[in-house]
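With one protein chain removed, the remaining protein chains of the complex are shown where they sit.
First chain written, first letter: the chains are A and B, and each begins at residue 1.
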Amino acid sequence: MGDLINIFIKSAFIENLALAYFLGMCSYLAVSKSVKTAFGLGLAVIFVLGITMPINWVINSYLLSDTGIFGTDLTFLRFILFIAVIASMVQLVEMVIEKSSPALYNSLGIFLPLITVNCAILGGSLFMVAKEYNFAESVAFGLGGGFGWFLAIIGIAAIREKIRYSAVPPGLRGLGMAFILTGLMGMAFMSLMGIDPAAF
Amino acid sequence: MHSTNYIIRFVLVMTAIVAVILSLMSTGLKPIHDKNEAVYNKTAILSAIASHLGKDLKTLSDEEIGAIFSEKVTQKVLNMDGKVIDEATMMEMGYKDGLAESVDMGKEMKKPEEDRVLPLFIYESDKGNEFYILNVRGKGLWDEIWGCVALEDDMNTIAGVAFDHKAETPGLGAEIKDSQAFKEQFVGKKIYRPDGEYKSIYVRKGGAKDPVHEVDGISGATITADGVTEMMQRGIAYYEPYFDKINK
Partner (left out) sequence: MSEVKVAEKKSALFGKNEKKLLIDPLNDNNPITVQVLGICSALAVTTLMNKALVMSIAVIFVLAASNVLTSLLRNSIPKQVRMIVQLVIIATLVTVVELALKALDYNTFKELSVFIGLIITNCIIMGRLEAFAMANSPWRAFLDGIGNGLGYGIILLLVAFIRELFGKGTVFGFGIIGPDAGYLINTSESWLFGWYANNNLMVLFPSAMFVIGVLIWIHRGIVNKSLVDVS
């Protein structure tokens, strides 16, 4: 159990998918103009990461690896299967949100389908394979990674809401400033690297 | 619009085409992939003794690296008691051949300590000197780090090291691989005290104090550096039983 908490903390704060690996930047920059929409997208990312990670783990270890049910190395199909799982899960989330909260659905607009091409989701699954996590660890990694991404997008959205009232040079307004702010947030998160997650 | 029937047919045909293309490519390129991987591993091992090769490792072709390996390198696989395991026993244990280069340290480290096997490479230089190249593996800040340590034939003096890592921070922890200066510090250091006590090498934050057993750390990469210390300490000690045997 300690290990799982360790992985959760590590993936949420220290190896933050958005601020340490800069994954999922497209939607991160596009949807971070207001905290409200950022909140919705962040939740959706946690949800999708939390679901797809274990599913992809099962696919990877039981279908694709040479010790799986087919007995041969099918890792060249990994990308296709992973992305198919992600795309169908996103479709599912989209339908659920549309039914349960039309307001949120409207404000997220076109960005929901974009979760499919949010690199944080596929990146999470690929990192999980690279790090050779087991099933429980991959769940912890998925939830932690999603939570970290959620924190990052809420953070940048809050800053961007405030900075709208500041005198930013014209060329930097909007996007340029968002990049520099993300860089600064990334540096701030780098200071968490010294934390020993085993201490939790 | 398209009927359900059409959609299903479309998806099936597409899946079939994709699967055929990819599996053909994957099987067709497999021999090249395997060869590349083998060369990559051999280069990593030789890079620990790069300065004793007499040639620049970077300029060597794949064939030349293969030739050095088959002509000048003796491979041995040891168990934790320092005994050499022969090929037949290795095959019995489920390895594809008896060669040290087919031992995956990452997999070995997951086994209980007493069941592990250790790869050992003995390189004979043109001048007739022997170098013992050991594999060590440990944990850095983010993930695993590993390396090859070359010892001179006194089995005490370090002739060279090469490190690699899975995911250390570029510019900080990754310097264990990228910084030539860091690796060069290890050359000439000794793993035993004059009285014969095992000491290994320490990576010291803020600068080495002991000229024989310590090297300078990398600023901003304390945890990775501690990982290197731990890896050297434990990893080299695994080979001690074997050294004791041949020294006697």
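Things to note:
One rule holds in what follows: contacts are C-beta pairs under 8 Å (C-beta built on N, C-alpha and C of every residue); 3 or more make two chains touch, one makes a residue touch a chain.
If you're wondering where the values come from, they're calculated on a predicted model, not measured in any experiment.
From the options A:Ile97, A:Leu143 or A:Met177, the residue with contact to the chain not on display is A:Met177. Within the entire complex, the positions of chain B that touch the omitted partner chain are 1-2, 6-7, 10-11, 14-15, 18, 21-22, 25-26, 29, 32-33, 36-37, 39-40, 169-172, 220. Contact residues of chain A toward the unshown chain are 20-26, 29-30, 76-80, 83-84, 87-88, 91, 113-114, 116-119, 121-123, 126-127, 130, 169-180, 182-184, 186-187, 190.
As a convention for this text, only the chains that are shown with their structure count from here on.
Chain A meets chain B in the complex at residues 15, 76-77, 80, 130-131, 193-194, 196. Chain contact summary for the complex, chain B toward chain A: residues 18-19, 22-23, 25-26, 141-143, 166-167, 169, 222-223.
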